[in-house]
Every structure is written in structure tokens, then in C-alpha cells.
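Here the complex is missing one protein chain, while the rest keep their positions.
Coming up: chain A.
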Amino acid sequence: MSPTQGLQFEAASVIYPGQSQPALHNVTLRVADDDVVVALGPSGCGKTTLLNLAAGFLQPSQGVVRFNGERISAPSAARGVVFQDNALLPWLNVLDNVAFGLKLQRVPKAEREQRARAVLAQVDLQDFASQHVWQLSGGMRQRVGLARALAADPQLLLMDEPFAALDAFTREQMQELLLQLWRRNGKRILLITHDIEEAVFLATHLVLMSPRPGRIVERLPLDFGRRYAAGESARSIKSDPSFIATREHVLARIFAHRGQEQ
């Protein structure tokens, strides 16, 4: 794969008007191949700003963000976004929500419904196609949000704390579902979260961030997500001493940075 493929932050900084500290300071980061890059940090560390740059909702004040070598200037269907509160359209049923991106691309109705049904089956919602989204549980709605992003067949999936609003059991199910979909579709993913265990479990590259100014303080290559995708059970991975050690290390690093600030 050529070095220009994928998402590339080059010394990107964001300064919001009226703020003394940059929300994001001098971030260089690459999301390529089949990476799952997880940005982890407390609130105010700039991880949402990072995602908004990648989506094209926001422009950097300094530096540049590229996708496949081209400067990102606006949102694009090539970079799908999954939102924390799913942001589904309540006036459409489940199938039409999933097919919405294809409708915007003027894919004929029969084809887009067929493709949407195929993606719904991947997230195990094939029996709910004609339901209203407001009739579904939070976890099911988030699966619809994931299916909507996948149906448009993006080259990169951007996930904004996608499981933060779910209960613990549903959250674990969704993490496993995400890794299964990742193994099947091979999408590159940039996911932001403040959940340490989620970050360690999913990431192939874990990026620790710290606030004031928002910046990257540590990068860890990890393989727990790959091990799950290769067939190992989630319980065996999460009880593995190396998983626990990594989790504790990340926790210690986050508290170390918090301590420095005070």
C-alpha cells in the first residue's frame, strides 16, 4: 500500500477563538492499512476535535489533515461517522436509515434496499428492517448507526465514543460485533473513547491523549483486537495477564499526566 493511502494528520493544531490553550496541539498520526487506531483520554484532551478534523467538520488552525494524500476540506462519504447518540432520522424506518447514504448517492431504490438489508444482516437486525428507530433499544439503535455508516461503504470508519451511552453488557457485545465486522470488511477505523478497557481491547494502535493543550503523550501497538478477530474468546483475552498489565499501565499513565497538571 502506498504511503499516501489512509488518514494522515501532519502537525495538526486547532485553536478555538477565545481559548488560550490549543484544543489540539501539533498532532501527527496515521490511520492506514487495516488499523484500528483508538484515541483514549479524559474529557478536554482534544479527542473529539481529532475526530471532527478527520470527518471534515472542522479545519485545522495549523498543519494539515489528508485523506489518501488529499487535504480534507469537507465531510465526505468516503469517511463514515458513527455518533455517540447515533443521530438516526426518526421519520425513517430502520431500513431507510441504513439506506440513507445510498439514497444521497442516488443509488436506485431496489439496489440500495438490497445492500441495506445485507448490512442489517451483518449487525443481526435483519428482522427489524421495517421498525421505527424510536421503537428500538439503545444498543439496537447504535447497531443501526453502525450499519448506516457501513452501508455507504466508506474507506475509513470514524467512531465518536460510539458505545459510551450503552450499558456494560451491551457495550461488550458491541465491541465484539465491531471486531467481527472489522475482520470481515477490513475497514480502517479511528475510534475515540474514555473507556480504558475498551481502548486496550479494540486497538491495534492505542494513542494516549492528555489535555491543556490536547496532545498525544504515548503510542502503544497492541494485538488484543487481532487476537479476538483470529478466534480467541473475549474472556480469555481480558483475563490474560498481559491484557491486565497493559490496562494497568495505561491507567497509571493517565493518572501520571493528571498528577503533573495539579
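Following the convention adopted for this analysis, contacts are C-beta pairs under 8 Å (C-beta built on N, C-alpha and C of every residue); 3 or more make two chains touch, one makes a residue touch a chain; residues count from 1.
Definition applied: contacts and distances are computed from a predicted model.
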Options "Urease accessory protein UreF", "YeeE/YedE family protein", "Putative aliphatic sulfonates transport permease protein SsuC" or "Response regulator": UniProt name of the undisplayed chain: "Putative aliphatic sulfonates transport permease protein SsuC"
Options A:Glu10, A:Asp34 or A:Asp85, residue touching the unrepresented chain: A:Asp85
Contact partner of the left-out chain, one of A:Val94, A:Ala152 or A:Leu206: A:Ala152
Given A:Arg30, A:Arg66 or A:His132, the one touching the chain that is not displayed: A:His132
Per the touch definition above, residue among A:Val64, A:Ala77 or A:Ile237 touching the missing chain: A:Ala77
Positions on chain A where the hidden chain makes contact: 55-57, 74-77, 79-81, 83, 85, 87-91, 100-101, 103-105, 132-135, 148-149, 152, 158
